[in-house]
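Would you mind keeping the following structure in view while I ask a few things?
For this view, one protein chain was removed and the others were kept in their places.
And then chain A:
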Amino acid sequence: QTKLLLFPLSSSCSASFHSSGETQIVSEQAIQREETMLQCIFLLSDSGEVMLEKQLTGNRVDRSICVWFWDQLLSHGDSFKQQPVIASPTHYLFQVVREGITFLACTQVEMPPLMAIEFLCRVADVLSDYLEGLNEDVIKDNFIIVYELLDEMMDNGHPLTTEPNILREMIAPPNIVSKMLSVVTGNSSNVSETLPGATSSCVPWRTTDIKYANNEVYVDLVEEMDAIINRDGILVKCEVFGEVQVNSHITGVPDLALSFVNPSVLDDVRFHPCVRYRPWESYQILSFVPPDGQFKLMSYRVRKLKSIPLYVKPQITSDGGSSRISVMVGIRNDPGKAIDSISVQFQLPSCVSSTDLTANHGVVNVLSNKTCIWSIDRIPKDRAPLLSGTLLLENGLDRLHVFPTFQVGFRVQGVALSGLQIDKLELKVIPNRLYKGFRALTRGGQYEVRS
């Protein structure tokens, strides 16, 4: 008599198989597989070394997956590096690359891919916040903290605590003082002995018992301008992505209300969990109990803008094996404040063998990967910055037929180019003295000029 082992098989895994024979196999896998989300997180350095592994479930993922991953990366190059979801022979991989560090998460079952990606981004954010930047060294130097953070942020493959302010209370960041202290006293505990009060309050992002001698709150509008100027010099798309960043140090549990002069310019918005939806829906007022310290209150988008602060005019003419390039940069619409940190970056076409570029202002750098960066900083009063030079083409080509795209970076302090203006910030229960500060900043985002 043959015996069939039939396990209680979740109907889920039957979806992909039809014949009963195959079902049999899957059902046996099902008993080994665990129905959790993420199984493991690896941190890889930019040379492919596994710096850290954190197993999240009982079903351990072998490191060999990283070897597979790195081999693929080497053989497929950049396009693989930019692929956020990868189906490997054994696992589904999610990758997020930050500052050369690859955050790799593995799963074997269906789960929302954005959840994994968003989580990895949060991990990267929290780590770079804790370690004041991300690179191979800081991660290795603080691997215990990374371990503790990962353990706190995820339990059994499901995110547990991801709010940075709460994490800070549970696991102390490695600041200079504590490091000095540890050298002197030899005691280096960075694990909090008590549970942050916030975890039990109705505002889980804020600890209740905060006291400050000086109450202050700063609101910054930080905007990035995206624009595309096509080959004919026409502005085809211009929009602003902005964030309202708040830094609050207020005693007790403050209830703030922020309103804008012109909320109608906003095309779409996204909020920190602390923002109440109802007041925004009815009156476009941001009503919230802020987390303590720095946080991103809201991000917004303003579409269909008509004016850009800078113009960049590239010209490429080619003739008989070499091409002449000239790029002019100037102010188109004066935003009223100084524009600084101006830079123009472009990728030289692969058929260019050598270049000879000079600028009448600023510094020109050509990197080994044929990226050319022209840092201008500020535009001088007396002359318009001009980059010019020749591009020597590879043998056999007599003219250039592909043209680079120029990415423009800039900063304008004190102005929000979207035109969004803060009206007022109100506090329901006013402490003795509250200092409020407002700032604005606009930067170039995906600001591209095609040639």
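Heads up, the rule we're going with is that a residue touches a chain if its C-beta (ideal position, glycine included) is under 8 Å from a C-beta of that chain, and two chains touch if they have at least 3 such contacts; residues count from 1.
We adopt the following convention: contacts and distances are computed from a predicted model.
Per its UniProt record, the hidden chain corresponds to "AP-3 complex subunit beta" from the list "AP-3 complex subunit beta", "BTB/POZ domain-containing protein At2g24240", "Glutathione S-transferase" or "Response regulatory domain-containing protein".
Contact with the chain that does not appear here is found for just one residue of A:C106, A:V138 or A:I250, A:V138. Shown as candidates are A:H249, A:R324 or A:R450; the residue that touches the absent chain is A:R450.
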